[in-house]
Every structure is written in structure tokens, then in C-alpha cells.
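Data first, discussion second: the structure below is written as C-alpha cells.
One protein chain omitted, others in place.
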Amino acid sequence: MPVNYYIFLSIALFCIGIVGVLTRRNAIIIFMCIELMFNAVNLLLVAFSKMHHKAAIDAGSVATNVGSDGQIFVFFIMVVAAAEVSVGLAIIVMMYRNVHSVDVNFLNRLKH
Amino acid sequence: MLTQRGKLVDRKPLSAWENLYLPGIIKGMFITLSHFFKKKATIKFPEEKRTFSKVFRGVQILNRDEEGRERCTACGLCAVACPAEAITMEGAERQPGEEHLYREEKYAAKYEINMLRCIFCGYCEEACPKDAIYLSQTFAQANYHRKGFIYKKEDLLIPNPKEDPEAYQRAVGERAGGK
Amino acid sequence: MSITQILFWFLSVLALFSALMVVTSKNPVHSVLWLILTFFSISGHYILLNAQFLAVVNVIVYAGAIMVLFLFVIMLMNLNKSVEPQKNRWIKIAGGIAGGCLLLVLVAALRNSEIRQQVVQVKEGEIGLIRNLGRELFTTYVVPFEISSILFLSAMVGAVVIGKKD
Amino acid sequence: MYLLAIDGYFILEKFLLVGLIITLSMVVAMYATYAERKVAAFLQDRIGPNRAGPFGLLQPLADGGKLFFKEEIIPLASSKALFILGPLLAMITALMTSAVIPWSRPLYIFDREVSLQIADINIGILYIFGVVSLGVYGIMIGGWASNNKFSLLAAIRGASQMISYELAMGLSLIALLMLTGSLQMSVIVENQQGGRLGGLLSWHVFYQPLGFFIFFICALAECNRTPFDLPEAENELNFGYHQEYSSMKLGFYLFAEYINMFISGVVMSTLFFGGYDIPFVNEATWNIHPNWLAILGFMMLLTKAFFFVFVFMWIRWTIPRFRYDQLMILGWKKLIPLALINMVVTALVILIWKK
Amino acid sequence: MIAVLLILIPLLAGLISFFLKSERAARSWALFSSLAALAVAIIAVTANGNESNLAFRADWMGALNSSFSIRMDGLGKLLCLLNAVAFPIIFLGTWHTQYTKAANFFGLMLLTQAGMMGVFLAMDALLFYFFWELALIPAYFLCSQWGGPKRIQVTFKFFIYTFIGSLLMLVGLLYIYYHTPDRSFDIKSFYAIQHHITGNEQTWLFWLLFVAFAIKMPIFPFHTWQPDTYEQAPTSTTMVLSGVMVKMGVFGLLRWLIPVLPAASWAWGDTVSWMAVIGMLYASLIAIRQDDLKRLVAYSSIAHIGLMCVTVFSVNEIGMQGVIIQMFNHGVNIIGLWIVVELIERQFGTRKISELGGIAQKAPAMAILFVVIALANIALPLTNAFVGEFLMFTGIFNSAVTKYNVWFTVLAGLCIILAAVYTLNMIRKVFYGNTVERTANAIDIGLMEKLALGIIVVLIFWIGIYSQPFFAISDTVSADITNSILNKQEVLPVIKK
Partner (left out) sequence: MNALLLSAILGVMMMFSSVLISQKSAARTIAIAGMLLLLIANIMDMQGIHFFRINTEGMMHFDRFALLFNSIAIFSILLYFILSSKDMEKVGGYYSEYFSLIFFILCGIILVTSFKSLLILFLGIEIISIPLYILTGAEKKNLRSNEASLKYFLLGAFSTGLMLMGIALIYGATATFNTTQLTVSEKPGVLMITGMILLLFSMSFKVSAAPFHFWTPDVYDGAPTVFTAFMATIVKVGVFIGFIRLFDESFGMLKPQWQIWVALITAATLFIGNITAVFQQSVKRMLAYSSIAQAGFMLLAVYAMNSEAKEGLLLYSAAYCLATIGIFSVLIKMTDYTFDAFNGLAKKEPIVAATLAIFLLSLAGIPLTVGFMAKFYMLEAAIATGKHLWLVIFAVLMAAVSVYYYFRVIQAMYFKDGQPNPMQISPSFKWTLVVLAGLIVLLGIFPNLLLNWFYF
């Protein structure tokens, strides 16, 4: 599979995430779109990792580990995302308790 | 403590071992398991029946004498005695030629017991001077409509000993000897 | 078209479609569900790339934990009605156009990238297996791995600080 | 080793196996309902269903028929697609777990080795976790889509309970994985074959009693069984998350629960009780056709699983339901630390042993 | 070591002053320390030939090739002397002015003095910049705290102006630093810079540096802070500002601009001169219409400084000589004017010319002294300013670098006439004629004020009649500066179109 396909797929997902962040007003959905962006990155990293692996094999090294760092990075992204979600949702819930809304357009108390 | 059966609950704090709850749980598990193997108390009802006590009060039945005549004279004592006011009746005079049907000159032309109201107290039986009504050992009637539970005389009358002695005997049951 | 290619296209279209639905759904719960579908199709891609470990971790972490939390919060807040009035249509259109432009720019830029000719290895390769990744993780990457525990500790403290009602 | 190494026979074989296992799960689930009632009755000194067929054996069919022909009600205010999706997901996730379980030794049909495992992936346990973690969705979506406060509450309860106990479950297994050094289910089972007493002493439960104990409790919680049946606490939440459901959709939920029970029984047997290993005998030395051996092993696995199903039911009729806070305290403050301790101790022992 | 003392005495005295409790002690301490500084300055100025005592060098920021390097050359000597003379006079002249928190006031005054000393002595660009700012900050505080009712805004304007200027200067200095062959802030390296940068860069740098100095002086479009600030600042601070601090600007031109960037100075001299001339005319015309004494003096100061600026850019040795001597003269004279203004304001509670009159009848001593100083200010012969201005006009007229020299001479001369108009007009209105209500009970000035004004008058006549010793102090400098441009003909065509 040519790597370009994966790049375009990831970029498309990434951009859909960005559009979501820009257009939606519900904090939770914005957050979800951010997760979508993370996932697009993950997919891209895995694709690259496999690409580099293949390149290394084609270059002649047999039992190579080239490319595994990309997947490890993905693992770390997932780890971080999990932590971030726990905190983020706690914040959103805290906000909701006080305001009874998660609409980011209500976030204007600081604009004066 | 009136009944002497009350037991003081021990409120002392749980020991560490008890606090684990596990022993308690396991004990409980084995208690339930022991029941698994116990004899089952279930009686397969329609096939098997429990033996009733002699004084069991079932559905009322209107009695006949040995000759198959109705004993009821529509005196109304049973209706008066009934705490649930479940009994209604209408008396009628015996016409000539009906002696084989009714024992006395007066008889109940209509006799109804609303079984939805009856509480099976047996006062009607007690009140009846003619031994015309008594509580049988039949129970668990079933019907599709409420109307069906207003038992007419036809429903209540015992089978005729002349025409169907077997059914009569069955209906009389253990009471036969007693009365 | 080989079965791999069919799968690739199927999963890609599924991923893109459900990602679009995430953004366009009015109901947040539907958004969550579409997002889960997206994650599944991405997991499918991982399997296609023989990154088994990541595929499963993706399902466990994202679909199994993160999205449940999202769903949980949305349900708790009872956001089932769409609470976004269509006031700022222009902002939405602007956002859409901005995103589209970004997409165009990136695609246009990366179309001629230097690695265009390279090929991704699908279906085979050992690196995505847990044995390999585990060894890497606990030898080369053991320091970051331990460091990420700090992240979790802080997230934990944070969840307590923020989340606990007082 | 590659997941997508496919040929025609392979597909056929797997299709058959999948069909078989789904059927088996369904049948087991059906009779589990019967068994549940029977066991309940016996524990309560009754005899339970006995009218439909001999000993009431046709009772599940009668129940099923009833569910099928009941009127299908979809509440007006519910979200229809999700309302249907809920039970579907519950069912699917329940069935998916069985894909990585080695049901028995391979069969030999027409000189072809047919593995009785749908997918022998090297991350089997992770796969199980993945699928189990998805099980929440059935409950959550169903409960939410009903648009009923009780259902929603139950769904939220269910979700938080399952998420919480999944953690302890995973942690309890890590110690086991240290022993086996593999996440592949077939390897784990192989590990428990052979040894003294016909392989009995190599069962993991003897090395990981605490791990098993935690896993068992968590399995109870994951299946929403008493004492962890808060999502469907009748007297608090009417009927829990499937309150609005009727007909076969309700049936799906109930089925899913029993399938879950069965599968978790199978998983426990596989992980801790030697899988298809027959204890006390060394079946490998028997001089019979391997297919027979496979069938025997399969029976053994079923027996073990049924035993666990029985234990589940037994517990249900013994232990009262937890209060919600107790449930959370047990999960977070007792089981998780316990599992961690178990993990650390195991690690230390292994470290010392290896030295 | 003497040079260090000149900075150190006011610096330490200023710091100590903050801790003094009573006003009187602070005042006396300030006077004492300023006198001490004066003594040191006189020793330094008279110690001809013994240059080693007048220089000091210590390592400071080795990494940057910047050192604590100070040296007293002719230009520095005269200005240090001015600085040292000015402060005792100021303290004497305002002896009776009351200040809240006097300790702080005098402390800040002395710090300002220290900063200005540093500016005049620094031989290292970074050090120069340091002192440049050090002089500014205390002045800012002085004006803001003890000034008139609009002091805060006005002083702030002043501060921002000067600060922008000095920051631009910093950029310029840094740029030069980067292009010095030995990466050094030393003035010698700076003087060598013109061989290492292109004409275009010189132009840039010229304006960066010039703006800073122009704001300080101030030159026409950059002057708007000045009248307001002079008006609002407490008068003793105004004396410092106009008497000494504006000289920092001219000094900057002489030491840090023209020798460093001769080509650009030569190229842009006309532009700058025109600006200065326009400023002079403009200031003089406004001064005629002024009713406020302070503003009047302030505008007259703009006119005088403008003349100096024109002269500087006419690059003529005689003119330079005049500028240098005139810096001293102007400082002394204008302090005298301010003292009188201060006295008037303190006594009568107003500075409006229209509300005053006939003071000479009641306070003859003040009137006489003031008239002398005012006449000196308009450069009557026999007064010090005549010497300076005469030389300057000669310089402008003979300038070789500009073709507008006649124009400049004429226009500047016109300003002198205008100065005579407004000064004499002011004297007539304020001191002569009939007394008005306010001045009916005027009393004459006291001893301290007489002393201060007396010293000034003595200086006026001394320089006006026998100015040779003062020329002797600075004679070589003017030639050096002039030559720095005129001898660098080879770089000139680079810019001149």
C-alpha cells in the first residue's frame, strides 16, 4: 500500500477533527474532535513505522527493529490521551456543575 | 422480650478476621449449598395434594338428604349469620308433586353465594338448623369472569345420592361420617 | 484488487464517513458512537498493518475506556437534546472552509513529498507484535515509560482535586 | 502468526467453528436460564420448573417462544436506532469473547488439522479485555436510549461498575501473565498441561490463588451478577437498564447476560483451571484417536465452565446485593491494591526464583 | 581615581540621604556632598597634565568586552564642572523651598547628579548607556512626586520620550558593537567603526542615535515633552533638567555621534540643522506669546539648544569651541533664571507674567541679579553667553560642510533678536512698572539666594570677560571632533549623493 494513501487518510481525519474543533460549540464534542486528531496522528505514525521498517528490510537488514519506535510513540500518545481525558472530563463536569451548560460560547466571562 | 424469643444482637466491633467477610460468606455459601441437597418441600399440586385437617373449611356446599332432597328451607339464618354478607336467597313454597325435590314445604328458589366475598368463616354452617349448608374440602376454584364466582344453587348443590352416588360420596368426603 | 486493498478502502471510507458524522451529528451521543466506529475502523487499519498490539490497545483504551467516559459524562449531563442553536452559521461555514483549506494545503504540500514512492508494509512484519514492542518498551523506552507514570500521578491528583465534590 | 493469512478451507473451517460456537453459546445460555431457576429452586428447597417437558426441560423453549411472540414496544420518546442497537451490541460483545478461547485440542479431519480456536492471536487476553470493555456499550446505549430515568441511572451504574472492576481484573491477570510469559490463550493452556496429578498441579489457580479470587469477583461484577447486580436492581430501579425493553430485545439482554456468564466461566477455566485439561489422568498417554481426546477435553472444559456458572448462581442466591458505595470501595480500595500486591509479590518471587 | 570619586561621591551621598530622618539634615547633607563633589571637580579640572588620575578602568562584563572605563577629557571636564557647580547653586537657591520627604528628594537629586557625571565620564558605550538611564530614573521620580498638579502625565510623557530614544540608541550601540573589529564597547573601537560598516548602515545608525540625543536636547519635532515637563517639575529639578541634563544630548552628539558616524553626520547635517533652526524660530515665537514664566524660560531653552545643535552640525572648529563653552554658560545662566522664577513663584504664588509687576521696587537685589542673568541669557557683550554665541555664529557662518550656512546664520540671528524681545518684555512686565496686588508686599531675597545668584553673576562676568581658562580646558577637543569628520573625506561620498 503506498504510503501516500495513509498520509492522505490521516490528514483528512486530522482536518475533520480540526473542522470539528472550529465549528462545534459543545465542549465535549470539541474534545472528541481533538481525540480524533490524536487518532489520525496515531494512524500516520503506525503507517510511517511500517514504511520505515519495510525500507530497512529492503535495504538489507534482516531482523531489524526499525520502525518500532513509531509504534511506541503511538502507545505513549494513547497513554497521554487517557490521562488527558480523565482530567478534561473532570474539568467539563466541574464547569457543568456550576453553569449547567457545556457550550463554549458561554465562556465569555473573562472577556471584558 | 415479651416473647422470650428475642435475642440480643451482639454489637461488638468485628475482628480483623470477621472483617474480611470471607469466612462469613463461605459459611453462608455452605448453608445454601446444604439446602441444595435437602428434601424439597414442593408438592406437585394437581397431581399430589396435601391432606387437609378435619376442620378445613372449603367451598360451601348445599346438602341433600339421603333421598336426594334439598334440605334448605330458605330460613335465611345463614344469610344473617354471614359476616361478609355473601349469601342471598329467595324462598318459595313447595308445590305439590315436588316432594321428592324438597324436604320441607318451603325451599330456596334461588340461593347464591358470592364467592368473591365469602371469607370461609363457617358461620353459615353453624347457623343452619337443617344441616343444609356446610363447608366442603374443595378449594381453589377458578373462573374467567367475576360473574362466575357468584355461585348459583346449581353450583352449590351436592350431587344427588340417588342418581350419582359416587359423585355424592366424593363430594361429601370425610365429612360423611361426621354428619 | 486484493483482499487487503478491499479492506483498506472499506476501512478508510468507513473511518472518514464516521469521522464526518462525528462532526455533523446534532446529538452528542450519536457523535460518541460515530467516533467509536471511527476508532474501530482505525483499529482495523492497525490490524491491516499487522500492528496487533496497538489495534487491541486502541480498542481497550479508546473505545473501551475513553469513549465510555465521554458517553458517561454526556449521559450524566443529559445532553441528549441538541443544545446548539444555529446562531452562528457563518462561524460554522468559516470553520468548515478553514478546515477545508487546511486540508487542501496539506494534501497539496504532501502530494509531492519525498517519500511518495515508498510503500507501507501490510499484513506482515514483526514489529507490531507485542513481543517486539514490549521488549523495546522495557529496554530502550523504559525511561519515558517510567516518566509517564508521573503523568498519571498528576492526572490522578488532578481528578481528585477537580472532580471531588466538597 | 499473521492475522490475515487466509485460504479457502480456512474460511470454511472458521465459519463452521464460529457457527458452532455461537450455537453452543446460545444453547448454553438458554439452558442457563433454566439452570438458574432450577438452582434457585433447589437452594430454596423447591424443585423449580418441571411442567414443560420432562423436568421442565422445555421451559427455555417456552420462554423463548413467549419472548418472541410478545408485543414489541419501542417507547415513543426513545431514540429508535440506538434502542435497537443496545441489545444488539450486548449480544455481539458477549459472543465475540469466545473467539480466542481454545476449546480443545485440534481435531483431525481429512488429514487437516482443525484448530478448535477461532483466532489464536498472540494477544488473546488483551483481546478479551478489549471485548469485555466494549460490553459496557450495550448497557449504556440501551439504558440511555430508553429515555427513562431509571434506565439511565442503571446504565450509568452499570458502566461505572464495569469500568471500575475491569481495572482490578486486568491487574489480577498481570501476575498470571508474568508466570506464563505470553498473552496467547493457547500457550496459557499448554502451560497447564502435564505435570503431577495429571496436570492438576500445574493449574494456575495453585500459583495464583489470589489472582484467581480477584478475577472471579471481577467476573461477577462484569457480568452484573449478584452481589453486583446494581444495574438491574429490581427494588431500586424497577428493572434496571432494560426496563423499557420487551419481547426479543429484552431476550437479547438476558441472553447476553447468560452468555457472558458462560464465557467468563470458560475464560476462568482456561486461564486458571487448565482449560481442556482433564485432571488426575495423563490423557496424553492414552492410546485413542486424538479426536476423541479433543472431544473429551471439550467436555472437560464445558464441565469446568458449568461449574463456574453454577457457582455464579449459587452466589446469587446466597449473598445480598452491595450498596453502591460499598461496591466502589470494594473495587477501588480493596481489589485494586490487592491485585497490585499480588502482582508485586509474584514479580518478586519470579525474580528470586529465576536467580 | 578622581574621576571615580566624582561619580562615587554623589552616588553614595544620595544613597545615604535616603536614610536621613530630618529635612534639615538632608538638605545640609546634600549641600555638603555637592560641595565636596565641586571641590573634587575643581581639583580635576585644574590638575592639568596629570591625566592618569583622571582615568579609571576596571573589568566589568568580560564576556561582552565591556569595562568600567571612565576618563576625563576636555569636554568631560567642562561638563563635569558644570554638573558640580550646578548642584550647590541649586541647593543654595532653593534653600528655603519646602519638600515633603525631603530625604528622598535630595537623595534622588544626588543620584541624578551621579548619573550625569557618569554620562560625561564614560568611555565605554555600555557604561555610557547605563549612566544615561541612571540619570533619567531619579529625574522621573523627582518630577512625578514633587511636581505640579499635572505632573504624573507630563512626567510620564517625558520619561517615555527619553526612554524610547535611549532604547533606540541602545540598538544603535549594539549594532555598532557587533561591527567593531574587536567586539568591544570601548570608545576607541567605536571610533574605528566607520571603516567597517556601509554608508547605508551609517544612515540607520545615525538616526537611531540621533533620535535619542535629539529628544534629550530637545530638537524641534522631539521637543514636545519639554515645556510641559519644565513647567510641572519642581523647579530645582527643572534646573537640573535644563541646566545639566539637556547638555547630555549635545554631549552625546559631540562624543558618541559625530566621531563615530562622521559620514552620516556629514550627510544628514543639513537636515538636522534645518530641524534645529525651525525649532528655534518656532520656540522663540511661542516664547513671545507666553504668559507663564516657566514656559517662557523653557522655550527659550529650546531656542538656545537649537543653536548649539546647528553649530555642532556645521562642523567648524571655532563653532565647536563655542558650543562647548556655551554648554557651560547656558547651564549656569538658565539655573539662575530658574532660581528667580522659583523665588517669584514661592513668594507670590503665581508664575503668570500678567499677574506680576513692579517687583524691582520692593526687591531690588533680586531685580538686579535677575536682570544681569537675563541679559546674559540673551548674550549681551561682556556676559558669558556672548562669548559662546559669538563663536557659534562664526562657526555656522564659516561652516564648510553646508551650503545653507548663510541661511542658518540669519535665521539663528533672528532668534537671538526674538530672545531679546521676549526676555526684555518679561523683565519689563515683571520687575518694572507698578506693583500689583500680589507684589505689593514683596520682600527681597535672603542670603542664601543672594549667594547662589551672586555666584552665577560672578561666573557670568568671569567668563564674559576672561574666558581663556575655560577655553584652555577644552581646546583640543573641538579640533578632534571637527577633524573626525573633516579628515574622513574618503568615506563621505559613500552617502552624499
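Per-chain numbering from 1; labels A, B, C, D and E assigned in written order.
One rule holds in what follows: a contact is a pair of C-beta atoms (placed from the backbone, for glycine too) under 8 Å apart; a residue touches a chain by one contact, two chains touch by 3 or more.
Values in this document were obtained by computation on a predicted structure and should not be read as measured data.
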Practice task
Identify the visible chains that the left-out chain touches across the whole complex.
Solution key: A, C, E
Handout entry: Residue of E:Y129, E:F190 or E:F470 in touch with the missing chain, whole complex considered
Key = E:Y129
Exercise for the section: Kindly note down the residues of chain A that lie in touch with the hidden chain. Expected result: 3, 7, 10, 14, 17, 21, 27, 30-31, 34, 37-38, 40-41, 44-45, 48-49, 51-52, 55, 66-67, 69-70, 72-73, 76-77, 80, 83-84, 87-88, 91-92, 94-95, 98-99, 104, 107, 109-111
Handout entry: Residues in chain E touching the chain absent from view
Key = 61-64, 129-130, 133-134, 137, 141, 144-145, 151-152, 156, 159-160, 163-164, 167-168, 170-171, 174-175, 177-178, 204, 208
Completion exercise
Interface residues of chain C toward the undisplayed chain are 106, 109-110, 112-115, 140-141, 143-144, 147-148, 150-151, 153-155, 157-158, 160-162, 166
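Simple rule for what comes next: only the chains that are shown with their structure count from here on.
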Problem - Intersection of contact partners for chain A and chain D - result: C
Problem - Pair sharing more residue contacts (C-beta pairs) when A-C is set against C-D - result: A-C
Exercise for the section: Quick one: point me to the chain whose Cα centre is farthest from that of chain B. Expected result: E
Problem - Label of the chain whose CA centroid is most distant from the centroid of chain D - result: E
Practice task
Could you please state the distance in Å, as a whole number, between where the Cα atoms of chain D are centred and where those of chain E are centred?
Solution key: 95
Fill in the blank from the handout: dist(centroid_CA(chain C), centroid_CA(chain D)) in Å evaluates to 29
Exercise for the section: Averaged over CA atoms, how far is the centre of chain C from the centre of chain E? Could you give it in whole Å? Expected result: 71
Fill in the blank from the handout: Expected list for chain D, residues touching two or more other chains, is none
Exercise for the section: Please list all residues of chain B that touch 2 or more other chains. Expected result: none
Fill in the blank from the handout: chain B residues touching chain D in their complex are 25, 28-29, 31-33, 35-36, 38-42, 44
Practice task
Going by the contact rule at the top, pick out the chain D residues touching chain C in the complex.
Solution key: 1-4, 6, 79, 82, 85, 121-123, 126-127, 129-134, 136-137, 140-141, 144, 147, 152, 155-156, 159-160, 163, 166, 183
Exercise for the section: Within their complex, state which residues of chain D touch chain B. Expected result: 39, 41-47, 50, 314-315, 317-319
